[in-house]
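The other protein chains are all here in position, but one chain of the complex has been omitted.
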Amino acid sequence: MLKELLTPQNANVFVGKLGDILYKAIDKPLGMAINWGRLWSLWPVHIETACCSVEFGAASSPRYDVERFGIIEAFGSLRQCDLVVVQGTITRKMAPRLRLVYDQMPEPKYVIAMGACAITGGLYFDSYNVLPGIDGILPVDVYVPGCPPRPETLIQGCMLLQEKIKRMKAR
Amino acid sequence: MAEQVIPTKKMPPGLQVENVDDRIMTLNVGPQHPGSGHMRIIVKIDGDYIVDADPDPGYVHRGEEKMAESRNYITNIPHLERPVIHDSCNILYPYILGVEDLVGIEVPERAKYVRVIAAELNRCIYIQYWLAIYGIFLGHSTMFMWPTGDRELLIDLMEKITGARVTHAYFIPGGVRNDVPANFEDVCLRQVNYFEKRIKEYADIFYDNPILKARTEDTGVLSREDAIRLGTTGSVLRASGVDYDLRIKEPYDVYDELDVHTNVLKEGDSYARSKIPWLDMLESCNIIRQALEKMPKSGSIRKKLKPNPKGRNDEVYHRVESGRGSAGCHIISREKPEPYRLKLSVSSFRNLIALPYLLKGEKLGNMPAVYWSLNYWPVEADR
Partner (left out) sequence: MSTSETTPPPKEIPPPKAAPPEKTKPPVPAFEKSYVDQITNQFSDDVEVEYIKENRTRVNVKKEKIAEVAKFIKDNTPFDHAESVTGVDFPEDKEIGVIYHLGSYTDPTYSKQVLALATRVPREENPNPGNDSTKLQSLRDMFYSVEFHEREIFEMLGVYFEGHPDNRRLLLPEDWADLPPLRKDFKNRGR
């Protein structure tokens, strides 16, 4: 019976199923541990897109100090980052670059849309060169409203993201 | 059918695979790069030396000038300060002066002093942020932490006056939006005195630091003649030995009643360009103290403006000294509530022309030191 199932043609399917079963078995105990690891070491990419980057910089200042919450300062290398904080307006020229940055990051990755411009286009809703929000190019996890959001708001958004990761299934 | 011996790799379209020159290499710095900000610099390098540089701005081009044509003079205020949100009073200043000229409205004396205080506070806030980024570009983490921390003091002060952290929209045609809070003078004086004491300490850790001097001295030297020829402005110009500060040369509001000194250095290198804004901050503290002393203790804060004001059939060009240099606003108006054409002549865009000139012949490692010493804010240049 088992030998019939394990032909070279469907071995892959069988192994895949086995993986699913194993995954389900360890998801409960280990998933939490994996998520816990991700939760406290979110590394944002160093990509500024507009003027909200001023408040993003202020959030890493001594007064606000996002590192208390496990979110490190913006980091240069894409290959080690797992968070994109879209800091404001996305213009038509920047949009393909932003998607390129997102595509190069390893899974799992999260997106925070910071500021009114990143959410809906904000003040620039009728401008010819501004996208009406980044929903069309990136899957957004958390929206942080404000023009620009205060650093406290950004920190709250990051904590909401952590809450979300805690309840996610570990992939 | 002949067997293919050499495997051909499928390449993405648009790549040049033949005649690849191996001596000159083209590097893309930005827009995602820790040393570029919101812009891209295409540099061609020969070994370690830059032979050509081509700045590619426009990643934050939001069409402010086009938007201004469909909004009236008052609703234009919030979006016109967005190019430099941390220097929002100064970037708005020429526009407000221009609208006042067009509408024909006088500003009360007290409002003029409040404006000067707000503009100088905002200049300090801007320069502190610029200094923090300059520190992090040069790998000096303390110089990121100190200015961003001290900057919050003045942000608190501005928040007390205007109610917003960075985007104040405080100046309106005819005065300022609201009066300063009670006992503002004492609080402001205390904060500014403490702030001045703090920024004097930056000399020990940053400006007298031998590592900083080794990295910035004699890099990107801009001579006096070239600074004039390239039409640079603000700290770049004054670091090259040209004494030109619009607060003195063309005093607006009450700057002619205050004792303003300007700082000029002769060297023209990155070190001088990074030092001028710091000296400007010390000068700003002096100006704020004088203005607090001379400010009328009571009085009207704004002249009532009739709703939806219309300009006259004219054009005006006003300029002020912002944190980066001369900021000009050219308004062409017809007898309508909206400007016919509004042009922001911003200093970042004017200083950008010096970048390819300065980078040629420099080492690639000096690029961040030269680039950020131009007192450049990409969002402002793109508008």
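Should a chain be cited, it is by its letter among A and B, assigned in written order, with residues numbered from 1 in that chain.
Just so it is clear, a residue touches a chain if its C-beta (ideal position, glycine included) is under 8 Å from a C-beta of that chain, and two chains touch if they have at least 3 such contacts.
As the structure is a prediction and not an experimental result, all values here were calculated from the model.
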Task: Option touching the unshown chain, where B:47, B:139, B:163 or B:231 are the choices - done: B:231
Task: Contact with the hidden chain (one of B:65, B:109, B:196 or B:267) - done: B:65
Task: Touching residue (missing chain; options B:244, B:271 or B:371) - done: B:244
Open item on the list: Please identify which residue in B:191, B:286, B:300 or B:345 touches the non-displayed chain.
Closed with: B:345
Open item on the list: Give me the chain B residues in contact with the hidden chain, please.
Closed with: 57-58, 61, 63, 65-67, 70, 228-233, 237, 242, 244, 249-250, 315-317, 319, 326, 328, 330, 332, 340-341, 343, 345, 349-350, 352-353, 382-383
- [ ] Against the chain that's been left off, what residues of chain A make contact? List them.
- [x] 91-93, 125-129
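Keep in mind that, in the parts below, only the chains that are shown with their structure count from here on.
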TODO: Report, in whole Å, the distance between the mean C-alpha point of chain A and the mean C-alpha point of chain B.
DONE: 31
Task: chain B-facing residues of chain A, complex - done: 45-51, 53-55, 57-58, 60-63, 74, 76, 78, 89, 91, 93-94, 97, 101, 123-124, 126-130, 147-148, 150
Open item on the list: Applying the document's contact rule, which stretches of chain B touch chain A when the two form their complex?
Closed with: 31-34, 37-38, 58-64, 66-67, 70, 78-79, 82-86, 129, 132-133, 144-145, 148-149, 151-152, 165-167, 379
